[in-house]
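This report refers to the structure that appears directly beneath it.
Just one protein chain is left out here, and the rest sit where they should.
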Amino acid sequence: MSAKRIRWFIGVALIALMVVSVFVVSIPILFHHKLQYISFFKHCFFVLLVCSVLCLYRVLRGPTAADRIVTIDILGILIVGFCAVIGIPTGRTWYIDIGIAWTLQSFISTLALAKFLEGKDFDE
Amino acid sequence: MRSKIVLFILAYILWALLNWVPDWQHLLVGVFVSVFVVYLTAGLFPTRFKYLFDIKRYLWALYFIPVFLYECIRANFDVAYRVIHPDLPIKPGIVKIKTGLKSDIALTFLANSITLTPGTMTVDIDRSNGILYIHWINVRDTDIEGATKLIAGKFERILKGIFE
Partner (left out) sequence: MNNLIGMILIVVGLIFDFFGCLGLVRLPDVYNRLQAATKCVTLGTFSIMLGTFVISGFTAVGIKALLCGIFLLIAAPTAAHALSRGAYKAGVKLWEGSVVDKYGEDRAKK
């Protein structure tokens, strides 16, 4: 029980450290007269990167195939977020096109993997 | 034929939004693309045309959006609380609920709304009996009537107003 608590406190400390190091640096930018986009979106990109690393941990550890398929689905949704976050500061509009295509393609591939898991043919 | 016209208008609006700041070249190509899409997928979208101009359904749909958004945001805070709590206060299980909705699209919307509300997720649908199997992260009631009232009570009346 106490070992569990200690692990929880270590996790909370790590998360707090990350939040401080990521966001406290960017708060002055929010009140700056001329907003500097690039710096803010760099921090956003870092948070999404940490989320992807957590997903990859579950891909490596997942006991069953279903866990890994769930994680691949979630990773697809996170990549759409990446596309939006990159697209604004660089001003390249085609990143969001990649996001739309990735949403639909990830949906189709998840359905195909679920059907495969169920052990059926692809035409129900 | 009329359902094809409705599908054509929807596809054309989607094309215009995807090529935003539309000029006449995009709109001209969009006509051909929309006709092609309607030719391919016309059998998949049966439209009941007489319901399309019923103003009461649109009012129900407008009422559905804030209720759904409120439940959705509450779901997120609920799940976030359960995730960061040190003891993981979950009590999962699969319950079943009974619904009075009949049409396919209403059942689809009910299942999707249930999936996005606090702690509930649709596992399977038995369409002939109108029974939905729900995975619930914190089971509060195991019999059919109580679970139906707690899970689907808010959405069922509104969806009946929209689709049936």
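To keep things simple, chains are lettered A and B as they appear, and every chain counts its residues starting from 1.
Throughout what follows, a residue touches a chain if its C-beta (ideal position, glycine included) is under 8 Å from a C-beta of that chain, and two chains touch if they have at least 3 such contacts.
Everything numeric in this text was worked out from a predicted model, so none of it was measured.
Under the touch definition stated at the start, the shown chains contacted by the missing one in the entire complex are A, B.
One chain is missing from the display, and on chain A it is touched by residues 23, 30, 35, 40, 44, 47-48, 50-52, 54-55, 57-58, 64-67, 69-71, 73-74, 77-78, 80-81, 84-85, 87-88, 93, 96-97, 99-100, 103-104, 106-107, 110-111, 113-119. In the full complex, the hidden chain is touched by chain B at residues 14, 17-18, 20-21, 72-73, 75-76, 79-80, 82-84, 88, 90-96, 111-112, 115-116, 119, 121-124, 133, 135, 137, 139, 142.
Basically, only the chains that are shown with their structure count from here on.
Chain A meets chain B in the complex at residues 4-5, 8, 100.
Residues 18, 86 of chain B are the ones that touch chain A when the two sit in their complex.
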